[in-house]
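Below: one structure, written as structure tokens.
All protein chains of the complex are present and in place, except for one that has been dropped.
Let's turn to chain A:
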Amino acid sequence: MFLKPQQKQSKEAAKHAIDPALQPWVEKYRPKTIDDVSSQEHTVTVLRKALTSTNLPHMLFYGPPGSGKTSTILALSRQLFGPENFRTRVLELNASDERGISIVREKIKNFARQTPRAAENDPNYPCPPYKIIILDEADSMTQDAQGALRRIMETYARITRFCLVCNYVTRIIEPLASRCSKFRFKPLDIESTRSRLNHIATEEKIDVTPEVIDTLIAVSDGDLRRAITYLQSAARLSNAGDLKVAITPREIQETAGVVPTATVRAFAASLGIDSEDPTDEMDVDEDDTAKVRATFRKAQQQRGFDDIKSQVKLIMRKGYSVAQLLYQLHDLVVQDSLITERQKSNIALILGQADKSLTDGGDEELQLLEVALKISQAMKDIS
């Protein structure tokens, strides 16, 4: 709907600037003020004080991806300096910029020691007399580079504040961490994710059913950025061209690269994990399911080597990602109430080893076969 007019427009107007409609929604709907930041109440309260008192400590933001760390600091600096002074007062560096020790010594140091220019008085923005350096994905900086930062942070503390953003606080060396006040970002809770997604959906004028939102939340694991990206891809697919179809939960799963639940369940069944078929199954891949089910039911009775082998070959032919399949299999096993504790821990061990092997570059088919054989063995052992 919203894409259609822009189609013609893009040919003429796009020559000058990026069409806002082509912007990733993640950027488009980044919170403008820190009050817009979802579900990080504690951090927001503290930072709001900083806004009024114009005093700010060095900060260290940590938490899982997509929980709003970068958004928060960007929103805060925008509120502090306003769009006019933002460029001169804020330096943002992230992992894809070169960030070895030489950059710390030159670029960061040079920026840090400049005395900020006095800003024109704009009553809307406090514009305090310091600059902010944002080091995004700071946990991928080398130890040496972090070490070089130590002194810089202290020497220029009067005119420069640092904000380190990272996923794993343990990767930040202790001397740096102790110079900062730490803020932990929780993964987004379901309610705020839902309201945020709904907000975007209404803004973009796309119809989404509650089920679609639920699926988005399920596949994104509290990562709002992922949820929004998937929503945009799905909207793009359903909106593009002449025909307009509603977004289905299945489509979300496909864009997310998730294996259909029915397939995972059927595969598990062939390994001897009999999970009862819940009625709330929402992603039935009509044509496949019945067929797959039937073959799996048959396999269930025998569970010999050849059956498992053919199951594995079938999955490989479908082209699903094995890492993803293992992940979903794990979820299924953990939630199953019929499997004994001992079996569960055995299976967890097997899955862990396979994941490591896959990360090391092992062959997908062999690993999946290995997991399948091992699990079916584990299931037979005690039951």
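The working rule: a residue touches a chain if its C-beta (ideal position, glycine included) is under 8 Å from a C-beta of that chain, and two chains touch if they have at least 3 such contacts; residues count from 1.
We take it that contacts and distances are computed from a predicted model.
Protein name for the hidden chain, per its UniProt entry and selected from "Ataxin-7-like protein 3", "Chaperonin", "Replication factor C subunit 5" or "ATP synthase subunit gamma": "Replication factor C subunit 5".
Residue-wise, the contact with the chain that is not shown comes from A:Q367, picked out of A:T72, A:Q146, A:T193 or A:Q367.
Interface note: of A:H42, A:K313 or A:R342, the residue touching the hidden chain in the full complex is A:K313. For chain A, the list of residues touching the undisplayed chain reads 3, 6-7, 10-11, 14-15, 18-19, 21-22, 24, 94-97, 225-226, 229, 233, 236-237, 239-243, 254-257, 304-305, 309, 313, 316-324, 357-358, 360-367, 369-370, 373-374, 377.
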